[in-house]
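One protein chain omitted, others in place.
Order of writing sets the labels: A and B. Residues in every chain begin at 1.
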Amino acid sequence: MSKWSMVIDLDKCVACQACSIACRFENNTPVAAPDQSEMGRAIRWNDVFPLPVEGEGEYPNTKERYITRPCMHCENPPCIKVCPVGATYQDEEGIVRQNYARCIGCRLCTVGCPYTVRYFNWSAPEWVSPLSEHLNPDRVEGSGVLEGPSIRPRGVVEKCTYCIHRLKKAHEQADAEGREFRADEYVPACVQTCTGKARFFGDLDDPTSTVAQLSQKRRAFRLLEEAGTNPKTIYLQEG
Amino acid sequence: MNKAWHPKNEREEIVLSPIHAVTNNDLWLWGILAAILLAGLVSWGIQFFVTGLSATGLNRPVYWGLYITNFVFFIGLAHSGTFISAILRLAGQGWRKPLTRAAEAITLFSLPFGVTSILIDMGRPDRVLNIFIYGRFQSPLLWDITAVSLYLFSSVVFFYLSLLPDIALCRDRLTEVPAWQHRMYEILSLGWTGRNGQFERLEKALDGMAIFMTMLVITVHTVVSWVFGMTIQPGWHTALIGPFFLLGAIFSGTSAVVIVLAILRKAYHMENVLPVSLFNSLRKLLITFTLGWLYMMIAENLTTSYGNLPEEMRVLGQKTGGDFAIMFWAMWILVFFVPLLIFIFKGKDNIPWMVGATVMVNIGMWMERFIVIVPTETRPRLLYELTKGVYRPTLIEWVITASLFSGLILLYSMFTRFFPIVPLWETADSLEPEENEKPVIGFRQHKFGATSSAMLKGK
Partner (left out) sequence: MSRNISRRDFLKMGGLAAGSAAALGALKNVMSAQAATESAGSVTTAADQKIVASTCHLCSAGCGILVRVANGKAVKLEGNPMHPINQGSLCPKGQAAPELLYNPDRLTGPMKRDRATGATTPITWDEAIKTVSQKLNDLRKAGHPEQIVMMHGDTRGQMRSFLTRFMEAVGSPNTVSHESLNVAAAKLGNYLTQGVYDLPAYDIEKTNYILSFGANFLEAGSNPQRTISGYTYLRRGRATRGKVVVIDPRQGIHGAKADEWIPIKPGTDAALALGMANVIIKSGLVDADFVKNYSFGFDNDGKRKGFKDFVLENYDPAKVEQITGVPATTIARLAGEFASNKPAIAMLPGKGGLLNGGFGGVYAAMAVHILNALVGSVEKPGGTMTQRYMPCVEYPKLPSDSAASKGLKTERIDGAGTKFPLGRNAYQAVADSILAGAPVETLFLYDANPAFETPGGKRFADAFKMVPFVVSFSSFMDESAELADLILPEPTFLERWGDDHIEGLGYPGVSLYQPVIEPLYDTMNTGDFFLKVAETMGGTVAKAFAWKSYEEVLQFRLKDIGADWKTFTELGVWFQPGYRFAKRGSAHWIEEVVGKDRMNTPRDGYFDLYSRELNCLLGKKKKAELAPLGITMTGDGANMPHYEATAFAGDETEFPLTLNVITLMSLGPKSEAANMPTLQEISGMTVGETWGSWLEMNPETATSLGLKDKDTVSVESAFGKIQTKVRLVKALRPDVVNLPFNLGHTAGGRFAKNRGVNGLELLNPASEPLTGLAAFTNTRVKVDR
């Protein structure tokens, strides 16, 4: 089975936010109204934001830095540990999944994540007509299961899924064509759209994959490495 | 007050007199409290049926706020009863006996509001059964549910067992109460007669439960703290959080007992039954707890600030000098500085001062819960969105908070109108029986012990 991982080269990232917005239109996250956005309730599974660096200098020897941040899909996820009902779980391919049908909205996972990658539906998502026409029709559903771009109800937690629906579609395509699934058939929306071609995606267990090789580079680092979460979203330093 | 019943002695008269006379003042009080409670229910109804949690001030990153603060606070209050009844019982502190039921009633009535706070905070309270169907024991929330459920169940049993002989007393003594009330006593007393070693078995059961409850009380609030402590967030992830919460719970619980006792004493004219000596004993405990709280705060904050880890210091900075500075330092004043001075210098033999101090303590302890929970959330490790991380609770949250308190007070004061708030059977030792008095059903005759049945035979 693949172990899905993403590598983001911060040297190539220009903080344009295409990733965040591609994710929104792929996964049906709602727009936050001005007052909600002001309160900090905006839902962007991938978020781009300034990352103040300690001791960053004074004008003119100062630099603004930004980071783009999807879910880390940790190998040792603190969120899964604390979920009381198993609404969040890790599948065999290493993706930390979220089942909206089972979530009770206790938000232990959201406060437990040290990367703050999780979001909560404070109210039911709404789209002013006719904006709802543009919703992605892909659904990941089953008995007691609601995941991915499926429209979320109020009161449940959601987060980046490494575009699980795209993975499933790719698997189905391969099955339908009677051949083996290839790791390069599937990329999350953010990886596909990146204007700087800064994002890479693939199977970390395959030593020939781009992500595996990049993860070994000198520039490679993980966020909050000391936290022991072992994230599978890996970054390459600038410069 | 109906004087048609015949109290056997002054003590009985005092303790039983609040019952069977619901006054107009009571109705006013209950009306107001019920109105606030109703406002809370309506608010929650709006939140559940219409708006969801968007009606609160909660946001990202402050996912938990007033509701969880209330949860922790009310569970903490609940430790009052268990501490007095169970721990002091095991420690053989006899002076506690008049307080036991009043304290346990706080436990009994505050626990449900603690549990309700969780339901109010959940995004999908309609899915609460998922916890039982799919519950995962890896999660601190499951430990919480288990411990609190056990605690609630045990408290009910413990309370009921302790109350049982007195219900029988009411059944037998209070002949002039409404028929439904008498029927209630009949049913609830389960045919208790006080004979045939019932008291011995009761005492044994209570002893056994006391041990169990002591273990529970240490577990429950520790486990509540581990909902925070088991994450790796700065300010939460400290080994001290368990003992810290536990001490805080016992501290605020005991303070609540003082407040409640003072009110009962005043309202029901129980000066002789609840003498100042009780308050003095509690005062000594409270001084110990206050100093214990200081110890915890120093241990925690000195360790943090000495270590100077950036993420920890950001959170500590929020408390000492940032957005929460006012509340933080107010907490110190309300929980520590002023009460300690009052306890030491003004509290002896002085109930009004004690009440003043303990009210401050509880306000401060509520703030302390808030201070533990919210500042950590406002400073996530990955500093982002330069303008967010602010939490302003909304009216719905405050109304619901108020309704929890009014609910507690309402249930409590209604209870005192139907059941004796001071145990009569447990404190019979201190009763000096009159000469040649026949033993009366409902009174334990420790001194007469095994001869009670003999005397009955002789009857």
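Just so we're on the same page, contacts are C-beta pairs under 8 Å (C-beta built on N, C-alpha and C of every residue); 3 or more make two chains touch, one makes a residue touch a chain.
These numbers come from a predicted model, not from an experiment.
Remark: the omitted chain is touched by one listed residue; of B:43, B:154 or B:403 this is B:154. Summarising the interface, chain A meets the missing chain with residues 9, 11-12, 14-18, 20-22, 24-26, 31-32, 34, 37-38, 42, 44, 48-50, 56, 58-60, 62-66, 80, 86, 89-92, 97, 99, 128-143, 145-148, 165, 168-169, 172, 189, 192-198, 238.
Here is the rule we use: only the chains that are shown with their structure count from here on.
Chain A and chain B have Cα centroids separated by 44 Å. Residues of chain A that touch chain B in their complex: 36, 38-42, 47, 49-52, 54, 67, 69, 78, 81-87, 102-108, 110-112, 114-116, 119-124, 153-157, 223-224, 227-228. By the touch rule above, chain B contacts chain A in their complex via residues 51-54, 56-64, 118, 121-125, 127-128, 130-131, 134-136, 138-142, 145, 227, 230-233, 310, 377, 380-390.
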